[in-house]
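In this view, the complex is presented without one of its protein chains, the others remaining in place.
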Amino acid sequence: MADYKINADSFTKAHIEKEASEHISTPSLTFTQDAFRRLKRNKVAMVALWILIIMILLSVLSIWISPHNPDTQHLKWNNLPPKIANFNIPGFNGHGLYQGAETDVYKASGVPNNIWFALGTDSLGRDILSRILVGTRVSLFVAFMATLFDLTIGILYGIVSGWNGGIVDNILQRIIEIISSIPNLVVVILMLLVFKPGLTSIIVAIAFTGWVTMARLIRAQTLQLRDQEFVLAAKTLGESPWKIALHHLIPNLSSTIIIQTMFTIPTAIFFEAFLSYIGIGIPAPTASLGTLLSDGQKNFRFLPYQMVYPAIVISVLMLAFNLLADGLRDAFDPRSAR
Amino acid sequence: MSKILEVNNLEIDFNTYAGTVHAIRNVSFHLDKGETLAIVGESGSGKSVTLRTIMGLLAKNGEVKNGEILFNGQDILKKSEKELNAMRGNDISMIFQDPMTSLDPTMPIGKQVAEVLRIHGSISKKSALDEAARVLELVGIKDAKARLKDYPHQFSGGQRQRIVIAIAIINNPQILIADEPTTALDVTIQAQILNLLKELQTKIDTSIIFITHDLGVVAGIADRVAVMYAGKIIEYGTVDEIFYNAQHPYTWGLLESMPTLETNSDRLHAIPGTPPSLINPPVGDAFAARNAYAMKIDTEQEPPFFKVSDTHYAATWLLHPEAPAVEFPPEIARRREVWKKMNPQLAGKDPEAQAPAPEAKAAASSTEKEAD
Partner (left out) sequence: MTKYIIKRICYLLLTLFIIASITFFLMKLMPGTPFNNPKIPAEQLAALKKANGLDKPVYVQYFKYLAGVVHGDFGTSYQFAGQSVSHLISSRVAPSLQIGAQAMVVGTLLGILLGAIAAIRANTWVDSVATIFAILGRSIPNFVFAALLQFWLAFKWHIFPIALWDGASSSVLPTIALAMAPLAQTARFMRTEMVDVLNSDYIELARSKGESEWQTVAKHALRNSMIPIVTIIGPMAVDLMVGSLVVENIFAIPGIGEQFVRSILTNDYPTIMGLTMMYSVMLVVVLLVVDILYGFIDPRIRLAGGSK
């Protein structure tokens, strides 16, 4: 620092652009853009997202392409262990323990050499892999539909309650209080007993209990938003409440809605599996992850693969949804980010 | 006077997701025994970081790149965590900005005060609480003995700041660091707390470093003032020197934006623009972009410290002998008139003329030596 180069024009007035001192150097991003940028940098969440995309694609594609027909029963070929072509991969070579000795179960059951079941067959001789693909699709469908209902009811209820305030809010909140002190499970089970078991009643039952959390969150946010300037301005300009809700409230509630949705889906997947598992869920022969687990549980001690693979699928699915949800929450709420 | 604390060439970086922030860029200052030094600057100028480093409480992503902090001749930066723990709350203690959040909400206040005694000495619970009550009375908590079992939320903001002060002074520290202790308080309470600090300083014979962004607060309490901008000290001197004979345009800006009874104008002055990003600090004088007096050299080379008097230094090229004379802003011109009346021996002399170039260079390389 000791050497300074001083020349004639050093002490002339510098040209400093007025705007430059007020200039903000980073490009401006909307809140949502910024959140998604943060999400993209979160490796764990991105891996979870890709896993989910692949699982959803596979389960949808299996409508047209499936290794076997998931409903065809080969009663003579039941309980076959996993086998992938004729590669001799341990665990996937069609061998199993029979009376203490390892035998080629496929040969013993008289399966032609060119037929194999990648994840084995169940007690009715159905291909487990095909059933897992269908089951994943059904479970996801139930979860998505239930979540959709959840969202619609929860958002409407929350906005109406938060926007109106006063007596309406008071009554709606008391109703929520009472509903939330009935165990979810009890409500779901009672509903399933009243309605005919099936996809629709399961969806309604799950949605019926899930919307309360969403409604609470939306109400709390609406209460805050209601008193903010831009909403007051819209009100003063005479915009209709519906328009205000659509143009001003929903965009500002979007992060809450997205995050809460991502947490609701795995819960719904779990509930479906749970109900099917205890025997009041999706009726046979429709496959879902829950029914597959429940079927597999019967033979679990001796033919563990019948339960292990559906178990892996449901765990990975829930894990991926949870990780993505965590990632979204961190992206939208930087305060909670690590 | 003897120096109790000496900070030399301190440089601190913070690693953030956006990049490395050069928060403290070659800062040097000292604190004399028994004096009150005010460090003034905008938020983000690095004043809090400096003080936290003195306390050994630098955030985990902060890194001291260079420099030393000598407390009674020993480098704080070289102390072990154990030695630091023994020092904190005993030799050096700190008062925080927001009394509403700086006390543990789930612990009775008596225990929170007595805790400091029990950490730094073997004393029974009972006598620690008795001592706590005595100090709480001293800082102005009435009927302290009966309130030892009360929780923080049962006290007002001003009372809570008194409790925080009690925690800070109970071990008679040699240095008391106050981080904007009045910012979060009502104006009437501010004055009470400032008076309390002044009173306590004589009672327990301590030195105070007081940081604030409000020059108005400084006038009443400080002996000396250092002005920080963008991670550097840009001017320091006695209170009178800074208030009436400031040299750096940034200090002028601060003075102009301070409402006083003497201010004639009915509008408040504001410094235009925002402080620069410290990820890529600007070349030259960091203030140049916001400076109406900026010269070409300001955008090219960093100004050294020029000596104004034995106690007063400023880092601005305006003090260079070749720099042109400038027309001061009205408020600064008025203050300079006051300065001339206060110091009749300087009458007629231009302040710039007092700063010959050779001395300026010496000042830049070893700023600390002259101040003795």
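Going in written order, the chains are labelled A and B, and every chain counts its residues from 1.
Heads up, the rule we're going with is that a residue touches a chain if its C-beta (ideal position, glycine included) is under 8 Å from a C-beta of that chain, and two chains touch if they have at least 3 such contacts.
Keep in mind the model is a prediction, meaning the values are calculated, not measured.
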Only one of A:Ala118, A:Ile189 or A:Ile250 touches the unshown chain, namely A:Ile189
Touch as defined at the start, partner being the missing chain; which of B:Gly89, B:Gly158 or B:Gly237 qualifies?
B:Gly89
Touch with the missing chain holds, among A:Leu57, A:Ala233 or A:Leu319, for A:Leu319
Tell me where the left-out chain touches subunit A, residue by residue.
177-178, 181-186, 189-190, 193-194, 266, 270, 273-274, 277-280, 293, 297, 300-301, 304, 307, 311, 314-315, 318-319, 322-323, 326, 336, 338
Can you list where subunit B touches the absent chain?
55, 57, 81-82, 85-90, 93-94, 96-98, 101-107, 115-116, 119-120, 151, 153-154, 164, 167
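Quick note on the criterion: only the chains that are shown with their structure count from here on.
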Geometric centre distance via CA averages, subunit B-subunit A, whole Å
53
Residue positions on subunit B within touch of subunit A in the complex are 272-274, 277, 288-291, 294-302, 304, 317, 320, 322-324, 361, 364-365
Residues of subunit A touching subunit B in their complex?
1-2, 4-6, 9-14, 16, 18, 20-22, 25
